[in-house]
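A quick write-up on the structure given underneath.
Yeah, one chain of the complex is gone here, protein chain that is, but the others are all in their spots.
Chain IDs A, B and C follow the sequence of writing; residue 1 opens each chain.
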Amino acid sequence: MPKAPAKTKPAPVVESMLARVSPLASVALQGRFGADKGAPGVSFSVRHPLSIVTVIARAGKGKAVAASLSSYDAQWAGPEQYFVVAAGRSEGALYRELKAELDGIASVSDQSHGRVIIRVEGPKVRNVLAKGTSVDLHTDEFAVGKSALTQMAHVGVHLTRVGEDAFDLSVF
Amino acid sequence: MTSYRLPKGGLIDRATTLNFKFDGKSFTGHAGDTLASALIANGVHLMGRSFKYHRPRGVISAGASEPNALVELREGGRKEANTRATMIELYDGLTAKSQNRWPSLDFDIGAINSLVSSMFVAGFYYKTFMWPKSFWEKIYEPIIRRAAGLGTASREADPDKYEKSYAHCDLLVIGSGPTGLMAALAAARSGGRVILADESSRLGGSLLDEREEIDGVSGLEWAEGVIAELSAMPNVTLMPRATVFGWYDGNIFGAVERVNDHVLAPSVHEPRQRYWRIIAKRAVLAAGAEERPVAFGGNDIPGVMLASAMRTYANRYAAAAGKSVVVFTGNDSGYRTARDMKAHGVHVEAIVDSRGGTKADAGGVPVLRGRMIADVSGGKAVTGITLDDHTHLACDAVAMSGGWSPVVNLACHRGAKPSWNDTILGFVAPDVGKDFIVAGSAAGRMLLSECLADGAKAGTLKGRAPAIPKCRDEAFAVSPLWWVRQAQGKAFIDYQNDSIAKDLPLAAREGYRDIELAKRYTTTGMATDQGKLGNVNAIAILAEATGRSMDQVGTTTFRPFYTPVAFGAFAGPFTGHHFQPVRKTPLHDWADELGAVFVETGLWMRSSWFPREGEDWLASASREVVATRERVGICDVSTLGKIDVQGKDAGAFLDRLYCNTFSTLAVGKARYGLMLREDGVVYDDGTTSRLAEDHYVMTTTTANAAKVMAQMEFAHQALFPDLDVTYVSVTEQWAQMAIAGPKSRATIQKIVDGLEMNDQTVPYMAALDISVLGGVPARLFRLSFSGEHAYELAVPADYGNMVARAIMQAGAEFGIVPYGVEALSIMRIEKGHVAGGELNGTTTAADLGLGKMMSTKKDYIGRVMAGREGLVDPQRQCAVGIRPMNADDRIRSGAHILTQGDKPSMANDQGYITSVAWSPMLEMCIGLALVANGRARHGEVVQVWDGLRGHKVEGVICDPVHFDKENRRLHA
Amino acid sequence: MKYSIFSLLKHTLTGHKNWEPAWREPEPKADYDIVIIGGGGHGLATAYYLAKEHGLKNIAVLEKAWLGSGNIGRNTTIIRSNYMLPGNNPFYEFSIKLWENLEQDFNFNAMVSQRGVLNLCHTDAQRDAFARRGNAMRIDGVDAELLDRQAVQEMYPFFDYRNARFPIKGGLLQRRGGTVRHDGVAWGYARGADTRGVDIIQHCEVTGIRSENGKVMGVDTSRGFIRCKKLGLAAAGNSSAVAAMAGLKLPIESHVLQAFVSEGLKPYIDGVVTFGAGHFYVSQSDKGGLVFGGDIDGYNSYAQRGNLPMVEHVIEAGVAMIPSLARVRVLRSWGGIMDMSMDGSPIIDKTSIEGLYLNAGWCYGGFKATPASGWCFAHTIARDEPHKLSAAYRLDRFRTGSMLDEKGQGATPNLH
Partner (left out) sequence: MLIACPHCGTRPVEEFTFLGDASVKRPTSTDPSSMEQWHDYVYLRNNPKGRFDEYVHHSGGCRAWLVISRDTATHEVFGCVTARDHGKAKGGVA
């Protein structure tokens, strides 16, 4: 799309202004909650800021897309769709990179601000998640690295098992 | 009072004494007691009053099927009506009240009902209370209603928490008696994921109640051993206090776990109950069998109970039902009660056996063969019995056994019907397939050895079944014993609903011969116990009365819930403020800082107005409008649905979705679009911008965002699968704000990077990719909903608040104001833009004055059906403007339109007002309306009829555009 | 024999041994003038009015199971006439008027109880919609009141006014709305029709419809062929299946709607209340049970039972509306099969086959319509032309585009 012609000098950049503020900033507070006997059963943390990009293969390009994503942290997010996640990238960088790389074979949309990823981990993580999702998270059924689209507490979530006792919940 | 606590035995912990109150009176019991067993141990038999006749009642059973001993447990917000004393685990500080009596349980006025009771036959109320007509609602019904119901529900909010959870397993075992334990053991040993659920407080089933011997140890010790092995296995989940209440499609079982009902109050962070949805590859129903009462006179007098219940009270709870007992039975299990009671040192007067010759072991108790109890004497307690041969025996408790009914409920929840079995004299479960197996006594296997073997077989998922332990079998021989006709007094079938044996022949006589009709006419089986005890007796009596077999009569339909479930368990955490998720926009904090008032719009909280000191919503919204139209205002429009549409056929796809065309839209431009349903009615609207040849971003209304997305998915995947297009919601990625007013350009100019804004660089309907504040990526659209020179600016959500604050700074010199949804809505009504009120799911494009948008050059959803005569009829109601004749008059949306001079009537109804606002620009009420043939009626004076609010004024129909008809301000 | 307090006394003295059957159980005759398929409310009411209002005699009602085993026997018994479209409101108001005199009319106490129907609203938009609806009622002389939050709170102080996710803003009240004992309606009409000579034949399933050169001949049933001159379909949830026997495809889907009853309680909720921010409505039966329900499960079904998601959905809404319900226990749940039409409104009409008449598409709202439906369907059958009150319920309205869509959901039955 046409960049508007530059005519004036950029507006003054106030450094702090560029800092991203997590939508959960006021919710995800440090501290211990719930039953306070023994070691914590689960711990929550917000992975922020992140770069998150949806990649959807164009007609008949599923394989090609899958191949070109091999070098990324690309999580299954539906038929021939992926969430590509990366930390420490500057604003829009991952999006622009993938858009260039997948030009013509996939649609790329930046969701870095649209989704937030919550890391849930601990020995009781499966018991806690079972209160939300109908997906069977038993290790035999849901191995590390596997992702699922499901619902929790009336909200759609993208669930990824990132470790034996650790899951990422990606929500709008 | 003398104690009925047996000196030794029982599964109670005599070391811990618990205090409790019943009807205000203090008692003590022991850990392991139920409220019922503790009361019995204290010699209290009178625990409740019956529904219709207010008869004094005590326990009939020792379990979940209890129809009589229902109490109000706890107080305040925790008060629970109709709670079974037989299922309440005793805890220290327990308080309970008896129900359905006044002034007291002991002296209950309502008992006079039983005097005129002979008039209160089944269905009597269908036959009377009809005259005089007005009396029904004023007099009869209020009386009936007050009499109805048993317990009183609390009106205070429940302070406790509830939880929901899913569970998955290879085998769910329902019931933990010998059958269930063997099934669980077999499955667990073969490595399967096993869940063992039992509604009782302790696993073991009837092995806790009976004196059995298995593998040379007591049944109890054997059970303990198995439970210990199971609890040590990681693949096994043991769930005591968990009732499986229903079987649903996909072999999904509903269960409720009473996590904290056995304590005074749950500890913080712990739920009262947990609702489980168990997805089981296979399940075993090992629910056992239920003993049946017998219908004889006074079979409800406190002290009369099931033979197995009397055993359970003695064996499990060390509580004696009486000092001198008579057993009445038609099968061998009565003998067991006699022997057990004798072993506990309770005097057993006699066994009354309806059968002639039987050699069951009476353990030295005298047996009266071929005899029956006709009537029990006593009022609030048993004093004796009269046999069918009129001989009288004194006693203070009666144990009865009419036979056994397999507990088949769950197996029948999906429609299958049980069938009658003449050897066990009970209805046995139908075969419902390999995923749900009925085993043990629930399957009609009444011998312990059969149960053990059956359970092992049912639970074996792979490999060999475990060895079957050796045991001694109690004889099981039974013959029919339903109703003792010689009875003088009332012989109850459904204790709680007070339906008596005689009601059934009466129902048959009156034509209610089908068991389902008889049930409804006599209310048999409709009380809280759902006829667990009495239904089979009712079926037998009806069968006799109508000369049909048990199978011909059949059972009534088994339905969830096996036992009643608290609403709270189903609601779980989704109550109060957490009923539904709360969605906040990326600009929420910014709006909050500025004192916004937020209002629910679907799940969203939207900033509706920004009141200043002393302003109400109208003053605030009006000021926001004026300021915006005179200077500049900023509004949060982030809730609009935003969908990223890409691919080489993106344009073609949008052409199918919208009635107007998008493939021709120039890159860098936006266009308003209108979407129809396939039936030709308007579905949604919004602007769509073309960011690149193969890239559009469309916006939907807030309300329809999700629906439109689903519609696109269907259109693409099911209707037009060959189109090479992708679409994904990016609603949450962008914080979007409308900046409107004469000073909007000057304001935005101050924060954009490297762009001289003018009508060439940012023309009307432009859609540009820019950046603001030195590097924040942004999308700038020159769009206007307000009719002012206006823009919409979108920035990535995490920058939203910060950018909005920056715009407030930038606009400060121009006197910028934040405006909310109210002001937004006033301005759109001033401009005659249609919205929710007009897009009501019944209006066509033409109705809304947008007919010209409907392309004639392409196929699109809704095109053909929009052409139906009824949808193009000129008499249809279409969108117009409406104003009061007198500028000071008020009009309200929802008011209807009548032609001058017409009387109010539906036939004369011309339409109604869809939206109204008080316009600060025109200083009067203005509105939009849907009026029959409205476009031809501009200028017509009509009645604005609001009879609902007692308000009628004259109004005039006008053009929908109330303000700045020439759209000068848009391009100013 | 007439039911009254006196007959009751008389029979009490004789130990209730001499009550006559409420209806006969006749063997089907080979030939009837009119056969009605469906021994539910509408079928029985139709037969009753055919006999009573049109003086017709040779009529049979064929019921595949027991009398009232369908939706009449399993609905949540709410009656109201708070419709807003011209094609609907006068019909339902006429029905209310018939309800108001029904018991004296058929000499059976069906416990018509007008304790009010209150619909709660939670947003300004909802209130505006209620204002439109309320005015549509009032303009035609039907009672309606728009209550504000305080008025609602005075009626039901124990609802959630403190912590609600969607605060109650007010409600639309129709005082003449209320409940009627569902079984009593079926039995009253059955007894009334039977005494007027109608043969009510239970356990007689229609398995086929025979017609010859465009004219209906009779029906094949589980009890043999029955000839008839006119045939009325009043099969509710089974309408599509029965119509298919005559080769007709209907604008109808069959869906399961669940209902629930709580354990018996002392008087708790006086009238009928519907929640506006979720699917939940409740009233209390004369026996003390809270009778409640919500939305249909959403999938086509003939099973008369639903699944857990809707149970949770309904009860979550219930507790959101009334927090103290959390400790009340739900006793039983069941389902009925809704004949969901394409615009949420019913069909009472002739068909392309001469002598074949259709009464269907009642969705979850046909109980309140029972008297008027029977009245108008009887008229349609007897006179071979639609009654003016049901004139909008034509089958061809989808062709002409004059749908009666109160909810504005379009041709998606499970959204009505």
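In this section, a residue touches a chain if its C-beta (ideal position, glycine included) is under 8 Å from a C-beta of that chain, and two chains touch if they have at least 3 such contacts.
Predicted model, so just to flag it, every value in this text is computed and none were measured.
A.B. asks: As a test of the contact rule: which chains in view would the missing one touch?
C.D. replies: The omitted chain makes contact with A, B, C across the full complex.
A.B. asks: Going by the contact rule already stated, which one of A:G34, A:G60, A:G78 or A:G163 would touch the omitted chain in the full complex?
C.D. replies: A:G78
A.B. asks: Among the options B:A31, B:A147, B:V263 or B:I279, which residue touches the chain absent from this view?
C.D. replies: B:I279
A.B. asks: Looking at B:P721, B:G901 or B:G939, which makes contact with the chain not pictured?
C.D. replies: Per the contact definition at the top, the residue touching the missing chain is B:P721.
A.B. asks: Which one touches the absent chain: A:A28, A:A86, A:I118 or A:L149?
C.D. replies: A:L149
A.B. asks: Hey, which subunit A residues sit against the chain that's not shown?
C.D. replies: These residues touch the chain not displayed: 78-79, 134-135, 148-151, 156.
A.B. asks: Touching residues of subunit C against the unshown chain: what are they?
C.D. replies: Missing-chain contacts on subunit C: residues 238, 240-241, 244, 249-254, 298-303, 307, 309, 342, 398-399, 411-414.
A.B. asks: Extract the touching residues of subunit B with respect to the undisplayed chain.
C.D. replies: Against the missing chain, subunit B presents residues 248-252, 277, 279, 414-415, 678-679, 709-710, 713-714, 717-721, 858-859, 863-865, 867-868.
By definition in this document, only the chains that are shown with their structure count from here on.
A.B. asks: Counting C-beta pairs in contact, which chain pair has more, B-C or A-B?
C.D. replies: If we tally the contacting C-beta pairs, B-C comes out ahead.
A.B. asks: Round to the nearest whole Å and give the separation of the Cα centres of subunit A and subunit C.
C.D. replies: Computed from C-alpha means, the inter-chain centre distance equals 50 Å.
A.B. asks: Compute the distance, rounded to whole Å, between the mean C-alpha positions of subunit B and subunit C.
C.D. replies: 22
A.B. asks: Taking the mean of the CA coordinates per chain, how far is subunit A from subunit B in Å?
C.D. replies: Roughly 33 Å separates the two chain centres.
A.B. asks: For subunit B, what residues touch not just one other chain but two or more?
C.D. replies: Touching at least two other chains: 164, 277, 574, 580.
A.B. asks: In the complex of these two chains, what residues of subunit B are touching subunit A?
C.D. replies: Checking each residue of subunit B against subunit A gives 163-168, 193, 269-270, 277, 279, 573-574, 580-581, 584, 586, 589, 644, 646-648, 667-668, 691-692, 695, 724, 726, 728, 730-734, 750-756, 761-762, 768-770, 772-777, 796-799, 801-802, 806.
A.B. asks: Which of the residues in subunit A come into contact with subunit B in the complex?
C.D. replies: Of all residues in subunit A, those touching subunit B are 1-14, 17-18, 20-23, 26, 34-35, 49, 54, 56-59, 81, 91-92, 107, 109-115, 127, 130-131, 133-134, 136, 138, 141, 153-155, 172.
A.B. asks: Could you list, by residue number, the parts of subunit B that touch subunit C in their complex?
C.D. replies: 51, 77-82, 118-119, 121, 124-131, 133, 136-137, 141, 144-146, 148-158, 160, 162, 164, 246, 248-249, 252, 254, 277, 413-415, 502, 506, 509-514, 516-517, 520-521, 523, 526-528, 530, 557, 559-561, 564-568, 570-572, 574-580, 582, 599-601, 677-681, 683, 836-837, 840-842, 865, 868-871, 892-896, 898, 904-909, 912, 914-915, 945-949
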